[in-house]
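Of the protein chains in this complex, one is absent; all others appear in place.
Each chain gets a letter, A, B and C, in the order it is written, and its residues are counted from 1.
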């Protein structure tokens, strides 16, 4: 971890995993002047090579152990499949390298808990890839709530609907909608109300027999309560005919802060039939949250450098999983599930 | 019931109760060319006299029995306190007079059920005062859903927040937030998804210790499911810093129909600080739903005349109460409550 | 003029002209508790009879002289064809009856000027039917400008587009687009900037050869300047594919006040193609300005009663005509035309 010792030197990154999300991180590194990609790792070494090609001097390997052993790597990004996260996090802690790990830490809480103490005591920071905290729209809302513009927070409403479900093959091993999709919303909930104490949820299949067939739900609704009595409501659907729907409403004692959807342009067409905005919402994660991914990495660099940082950490990753499991239990049993984060 | 026999003759109304809502109905009668107010009744006979003064030839009485006995009354509007509704409905049925009764029928389901069979078998119609079904904004949404514009309905979201709580004295006997306030939203839910099968709810006090003190909640969140799996979510607050908040979102397989709030004018001010609409939302029930009250009465006149009518009836009043009681039970026990309407 | 002497007694109206606009005024009288229609006059006496039928005790005549001679008439509304306005105004002044006259006073300035002195010296008030001043949206904008919310007014932009042109037969005798259609916008301009000193205009035919054939333009653009240097821009079209377009923007030293169009409901549909509001704008004058007509009459009643009133008067009618004629001259010659109102 030499970079932070030389003030101003760019942070040298090792990237593990070069799928879609790994590529996004590589792109962010290219755009940030104080980041450089020096090592790219993927068992599918061709993917690693492709990503490395755009980064002068980047080393390529197929084995993550080489990343952790590489002295030219100041910090690691874990963008490999979920099942590998816990082991790679453990390796990063052992190697003393700061790590940004994609969510979720794991689908299994016991595996997460097995790492919990080590993460808490490690001298290097662990950041979790909850990128929505860095979305400029959500972050502005959060900042204005913190500034007291709506007084005391009373109710947070999260609407989150994907354009279309992932392929059945993916869904079969995703851990179910709560751990796969709602997990982002659980973290967004905690971005506003960190200490949540109870969860009620309902799951259903309103459009997809295929998803029902693999034992998952295509839609869910959740009511949670904060320790201060705050209400949090979440609704999810794995499809949305009108595009990626990502909205917040934060109700407070003095007002409401609303984050509507984000469009590509402001153009509106008025005809005899209607007033309309075409292609209303940005298509999906990588378009809607493009800037969030960049800002997430910038924030992680501050964390690596020991500066003040808003990066969510290991406990945030664990808390989102606890809420997902509680929601699943509530949806199965019909009972409110109490949690203690 | 002579009016319907003379096609074109205005329906002659007897009005029982001349509080705020009774006055609204009297005003609607004055504006509708095919309605006339011929009898006004209130034990506080001064109130009855005041209302009658603006209606040429209207008789005044202090005893509802006189209204039911009055041959010049074709139909009755019951706008008296909730506790009197069941008896007045029974009297109307016995007198053979069509009746429009304010909601709720009663706070006690057993008293409602005691009247259920008689209402079903009566030769004259009973309409319930769920005026929101007639709001032009909600009604347009309902019509467009029925026309298939969003495909199959998957999720209905209702946001309903009052500007400020009623006085504690009123709240003490209101039957609680579910039977007093959410009851409107339960009917709106059934306007879109008539057959609801389960209810989950959470109640809390996020702003008012006074309301907590009388054993009621100031805010609630509800998840319901329709027989076809449809999701319905409702959130209520007894206060809203930014004005009366009455919104719908109807998500379907092909799109989303949204009913935002309604403002007085379209004027917007742009300054260095902000783009803003002043006095954003219409203040409260009688302003926001002014047109709905008028259209509700027009629809009841069609019902009285034996024409096709969209007026909600006795069973709708009962169903809303069943849902309110189920929500209360769920909020108290933390369990999902199944219902069979 | 006995009514004003008896405080509280309704003003008794004589209505001359029972075409579309005359019927609107009759409807407003019916809705205002302090107005009553006692005399209806039209050479097409059947029209007068029809209107009178809904007003108990209203007398019918075919000759306007009978209205002016009627002692039961406190004030007169002139809603007859433009060519009759000057004579009827003169008769009203002679009879000592306050009069509300539809715009324009006349197409010919010399005829207006011939009446000017008499109107100024008359003991009874003359009001002109520039109803837009009473539109709640425009009036709120005007009030907020007057309250200083945007500082000093720098530029007023008026967009005014009719859904479709009137029949060619009407257009042939309308006096041309400036005196027939833009005249409303000239008055709206003076509502915000009373003292206008110069006019530049351009007229063209961008969609209708028929209108070109009768020597009129189907579209115009106007730049005017106020005595304080203020800019006023007006654009008109005799058609609008997307509905009646009636908008204002008022730019000031401290901000912008905008009056967008007015829709019937707030409902929005979101689909894969677009976010849209159906039936976006209220169809035409009688729908868009329904409330303005009512408020215009209420304001005239205040004028009749000698109370403070915002009703525009004879000089406002004359000024709008002067601006229309100046615009026409500018459009024909290509030169800026100076005016002194």
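Throughout what follows, a residue touches a chain if its C-beta (ideal position, glycine included) is under 8 Å from a C-beta of that chain, and two chains touch if they have at least 3 such contacts.
Owing to the predicted nature of the structure, the values given are computational and were not obtained by experimental measurement.
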item	value
Visible chains in contact with the missing one	A, B, C
Full-complex contact with the absent chain, from C:32, C:241, C:290 or C:339	C:241
Option from C:18, C:38, C:82 or C:219 whose C-beta touches the chain left out	C:219
Which of B:270, B:310 or B:335 contacts the chain that the document leaves out	B:270
Chain not shown, touching residues in subunit A	31, 136-137, 140-141, 144, 149-150, 254-262, 264-272, 278
Residues of subunit C in contact with the chain not shown	150-152, 154-155, 157, 159, 161, 198, 200-202, 204-207, 219, 221, 223, 225, 228-231, 233, 235, 237, 240-242, 245, 251-256, 334-336
Residue numbers in subunit B that touch the chain omitted from display	241-243, 269-278, 280
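Here is the rule we use: only the chains that are shown with their structure count from here on.
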item	value
Approximate Å spacing (C-alpha centroids) for the pair subunit B, subunit C	40
Centre-to-centre distance between subunit C and subunit A (centres being mean Cα positions), rounded to whole Å	59
CA centroid of subunit A to CA centroid of subunit B, Å	43
Residue numbers of subunit B (touch at least two other chains)	150, 254-256
